[in-house]
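My structure is below; once you've seen it, I'll send some questions.
What follows is part of the complex, with its chains left where they were.
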Amino acid sequence: MRELLDAVASGELSPAEAEARLAGYATTDAGRFDAARERRRGIPEAILGDGKTPTEVAAMVDAALETTGRAVVTRADDGHVAAVTDDLAAGMTVDHDERARTLVVEAPGFDPPDVDATVAVVTAGTSDAAAAGEAAVLARAVGATVERVDDVGVAHLGRIVDHLDALRGADVAVVAAGREGALPTVVAGLIDTPVIGLPVSTGYGYGGEGESALASTLQSCTVLSTVNIDDGFSAGAQAGLIARAVADARRGDDA
Amino acid sequence: MRELLDAVASGELSPAEAEARLAGYATTDAGRFDAARERRRGIPEAILGDGKTPTEVAAMVDAALETTGRAVVTRADDGHVAAVTDDLAAGMTVDHDERARTLVVEAPGFDPPDVDATVAVVTAGTSDAAAAGEAAVLARAVGATVERVDDVGVAHLGRIVDHLDALRGADVAVVAAGREGALPTVVAGLIDTPVIGLPVSTGYGYGGEGESALASTLQSCTVLSTVNIDDGFSAGAQAGLIARAVADARRGDDA
């Protein structure tokens, strides 16, 4: 940093350029900074509905729309959805996924990012749909193409085999599973695509809040990384970051 | 019980017969009772080496040999083995499985049980060998035929497919696995043979003492039952009890 400051002092670097170089961590207004980041890189700042009142969520959606042209709400309940949609200016595009509990609002002028890469989102059963859906919404918000492969739980291995080509064709895969959480391990043993495990909080008694599925992704005898239980947001956004890195390389625009 | 006591009082039933009918829970000498049970049904009372001195184990082996003609020691370390084998009368047969840490001693006149049924013992990898070996020794001690299917971890699903016939041909299967413990679930999804999961204490950090593998057998989305972590004794003995029930039915000798 001393070199940077020396350069600013000597006039080699303008304060604005210095701020731009330091933009990742130092700015007077967090909102503006986030706007810059999303416009430039396509990773949206999501608004977590859980624990917030409808009024708070609606206010944050307004702020996000003003500064970035888009608002992504996760864990949105009916009250959140009503408060946001009642409150919207004309011309807004609203995409509400009831199962995934997500709400994406885009302002008229919003130019969505376009990432030339595919994220596979895989579920073991219907009870994984909420978390997997959240992941899919986030990956799409980054601009990636999402390919869903649903209901391929390890009790019916044949189904997975039928979808190996789709899984191998993806650039990164999010694999959701509850109960014993074996699916991410089985999938990662069959393909070379990077796999992100997404443990889901379904199950009985011991380990039944998703700890068993989480332990399985953490202990996997194959290679994968994981996110927290039901954390579709992190799974989808991390898959989006990887997809974007691949897409950047694909079009020769390296990081 | 009142009827029983009335019958003894009236002379309809001799005290010895009454004792025989009550033998499952009431006798003055536990050792003799166990002898009766093993001679009749073939389930050995095992001596757990862990936490006992070599001298104690050797004394218990002597008692088991005297009363039942056979002694089965589990979790036997070198000291236990030395104490037992130094101490043996002539004519004894000794079978020491170093990996399984078991020691089976049979007196000259011992007539081993013979159960016409097969127990498959399956492992995901070499680190499951100790627990699986203990299970195999116990199942064999009951008199069952044991078929080993080793090193078929879910990272290489093809190996499991190669052994499906062997697994389907068994009357009951013990499936051992550490790490994420997916193998028992995958196997139970492929066959209709009853599966007993045997979680093994291998792994890293979170859930790495076998809790992750245990959680996977308890949460399995297929049908199976389980035993505690590394409890090859219970897995093998329970498989033996089931094998014996099947064998009894097979030869028309119902429970």
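Here are some notes:
As written, the chains take the letters A and B, and residue 1 is the first residue of each chain.
Heads up, the rule we're going with is that contacts are C-beta pairs under 8 Å (C-beta built on N, C-alpha and C of every residue); 3 or more make two chains touch, one makes a residue touch a chain.
This one's a predicted model, so the numbers in the text were calculated from it and none came from an experiment.
What's in place is 2 chains of the same protein, and the file's complete complex has 8 copies in all.
Assume only the chains that are shown with their structure count from here on.
Its C-alpha atoms fitted onto chain B, chain A is found rotated by 180°, rounded in steps of 5. One finds 49 Å separating the Cα centroids of chain A and chain B.
Residues of chain A touching chain B in their complex: 124-125, 153-157, 179-182, 185-186, 189-190, 203-208, 211-222.
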